[in-house]
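Yeah, one chain of the complex is gone here, protein chain that is, but the others are all in their spots.
Labels run A and B following the written order; every chain starts at residue 1.
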Amino acid sequence: MATDVILPKVDMDMATGTVSKWYVADGDTVKKGQPVFDIETDKAAMEIESPADGVIRIRETRTGVALPIGEILAVIFAAGEAQKMDAPKAAAAASAATPAAKAAPAPEDKVVTISSSTSSQIRATPLARRLARQNGLTLGQITGSGPRGRIVAADVTSHSQAKPAAASLPVAPSTPAPEGLVVKPFDGMRKTIAQRLTQSKQTVPHFYLEATCTIDTLLAIRERLNATLTKSGKGKLSINDFIIKAMGVALQQVPAANVSYVDGGAAQHVSSDVGVAVSVEGGLFTPVVRNVETKTLSQISAEVKDLAARARDRKLQPSEYAGGSAAVSNLGMYGVEKFTAIINPPQASILAVGAAVERFVPVNKQPVLKTQMTVTLSVDHRTVDGALGAQLLQAFKTLIEDPALMLV
Amino acid sequence: MDGSDAMKTPKKPGNARPFYARHSKDELKEALRKMWLIRRFEEQAEDSYVRGLTHGTMHLSIGQEASAVGICMDLKNADYITSTHRGHGHCIGKGAEVKYMFAEFFGKEEGYCRGRGGSMHIADPATGNLGANGIVGGGLPLATGAALAIQLRKGKDVAVCFFGDGANNEGAFHESLNMAGVWKLPVIYVCENNQYGMSVSTERSTAVKNVADRAAGYGMPGVIVDGNDIAAVNEAMEAALERARNGEGPSLIECKTYRTRGHSRSDRNRYRTKEEIEEWKGKDPIPAFEAELEKYGILTKDEVEGVRAAVEAELKDAFDFAQAGTNPLVADLTRDVYTTDGAAA
Partner (left out) sequence: MTTRELSYSQAVQEALAIALENDPRVFLMGEDIGVYGGAFQVTGDLVARFGEDRVRDTPISELGGAGVAVGAALAGARPVYEFQFSDFATLAMEQIVNQAAKLRFMLGGKVSVPVVFRMPAGSGTGAAAQHSQSLEAWFGHVPGLKVVEPSTPEDAKGMLLAAIDDPDPVLVFEHKLLYKVKGHVPEGSYHTPLNKAAVRREGKNVTMVAAGIMVPKALAAAEVLAGEGIEAEVIDLRSIRPLDMDTIIASVKKTSRLICIHEGVKSYGIGAEISARISESEAFDCLDAPIMRLGGAEVPIPYSPILEKAAVPQEDDIVAGARKLLNGGL
């Protein structure tokens, strides 16, 4: 009866082997024990003997090709036996693992949270971190007394004792999902938004200043400029571009408000770096337009469009949304007339801009139709007080109601 | 041949060797059966291995069946053996069932070691087999210790230590034999000298011509026998057993033999010649035993053929049993590290 001649396993860690040489040809008569081929592994070649007497029909003639262990290379038939053999299967998979598909990078991988990067530079013992977390304190606010400025538990307790209001905020109770509702877990961006804005609301002493701006002049100038820009194929300006510019110039005019909060102090900015809130699917980014005071409206417009597009594609670099002393958030396009925004720490303020609304306004005791928009400035009382905030808002209002003033 | 009275020694020519006189027909038939079982088991284990069905490696004792069976055939379950990494033959010789050995090689829970030991640590404590050992010389102190335990409880049992020519140069060999000699322990050291450690011959490794020459250095008799002649092996063992059971102390038996396969399957046999291998194949212990059984009229050709056929059937069932075995669960990874599970770290 027919005897298979297989590719044998000869080494412990062997998955495949190659036939390096055949000693017999297809159809030869062989004797048991006679060498039929050499097997080659990583270690060395080894002679393989015939397992039986008979006529050898070789099924797999290739040499130098990696074959799996147990592969039937030939069959030895007894004299006079019918020589029926299956065709060899398609080439066995050579060694090496299938290349793993590279996983598409998850969007959240790209979002580097600013707060975590700052806190990872802060040295604090595990106990100190836990106490701070439990008491809703930011480590950044606490001075460390340990080696290399490490915050220890005592620093947290003494800090919270000095500032009972801030420290005694209870930990948010855990909020389980209501029955029957599908829960969409937070991705990286949402987690960041949740954490930063909660922290901002809890730790930054916000106050709010509101002003109504008459924007007829602004709208007229914009229309004129856009007509020219369109004719020469350039991009149109939006109201928001003017608002950003106005904010930037206002910060230059009220430099004491052009600050951001640091541990135990206010950092004085020189240029006006203004953040612009951009809504993206599932969240929001606030990329910063730097040196606004030096840029033309067109430049600001182009830059904001680019930043917004990249924000929507989640392609912003962390450096592009870090820093700045103030930000602008505009919900006017949704018909919101007035709102208050949450400050992005460590910035000192954020301007919430409402929709343009037509209303009758008394001028010399006569009703005149004007277009107005309401802006609300949220201010961090640690760095900017009421009067200073009011000055900043006043400066902005003056500029936005008469944009020509931004040229001087 | 009248097979109805198994205990009666059958009619033999006058010059039959003592081995044949001392054992009944059934015992001799069983010895042949075990030799065939070892031979065919090893060949089938080898086949499984080359097909990639078994993990790890294997050290085959093809050609050394006479020493395994000749030494073990007169031992009881209460007598201990320790074995080497080339231990399948000893395991079968001492009474193991091949189905549990196959199961062990396939890593199954039904295996003798529940899949945790594999070929190199195959053991069967129920038949007194304290295990094959992955360390050359590892079993020497263990067998010596088992003999000490027997002596302390004033027992009549013995411990038998199988070891190879390679082990006779390990420190453990010298320390163990010395203690056995000093304390006159009931231990029998059986050296299966197959002339090569892994690739280094005894000529190149050992300062004396025969391992048995060292016995005198440790206060015990050392005898040399043809390891491929079961009768010779058993006769030497009979004398050693009597010494041990009578409290006269240890003995060393050197079985000169040969392994026709390489040290392990990875062996390229570069250290010896084909002619040498062929020469020893001509001294195969099984045909030699069969020839004597027929010559002394103990078994007929048919009976011999019957033994072989029964062995084939047993092996097939054993293989199927093992293939159908249960794989261990990862959850049981640390089971049996300690006697009280959860003793942990």
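The definition used in the following text is that contacts are C-beta pairs under 8 Å (C-beta built on N, C-alpha and C of every residue); 3 or more make two chains touch, one makes a residue touch a chain.
Remember, it's a predicted structure, so these values are computed and weren't measured experimentally.
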Contact residue for the chain not shown (choose from B:G52, B:G95 or B:G117) = B:G117
Among A:T29, A:T61, A:Q83 or A:S145, choose the residue that contacts the chain missing from this document, as touch is defined above.
-> A:S145
Given B:S176, B:T202, B:S251 or B:S264, the one touching the chain that is not displayed = B:S176
Which of A:T3, A:T18, A:Q34 or A:T125 contacts the chain that the document leaves out | A:T125
Hidden partner sits against chain A at residues 125-130, 145-147, 150, 152-153
Across the whole complex, the chain not displayed is touched by chain B residues 80, 82, 111-117, 121, 123, 125-126, 130-131, 133-135, 138, 140-150, 152-153, 159, 171-172, 174-176, 178-179, 182, 334-340, 343-345
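Convention: only the chains that are shown with their structure count from here on.
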Take the average of all CA coordinates in chain A, do the same for chain B, and state the distance between these two points in whole angstrom.
-> 68
Which residues of chain A touch chain B in the complex?
-> 6, 8-12, 43-46, 68-70
Of chain B, residues touching chain A in the complex | 49-52, 56-57, 265-266, 268
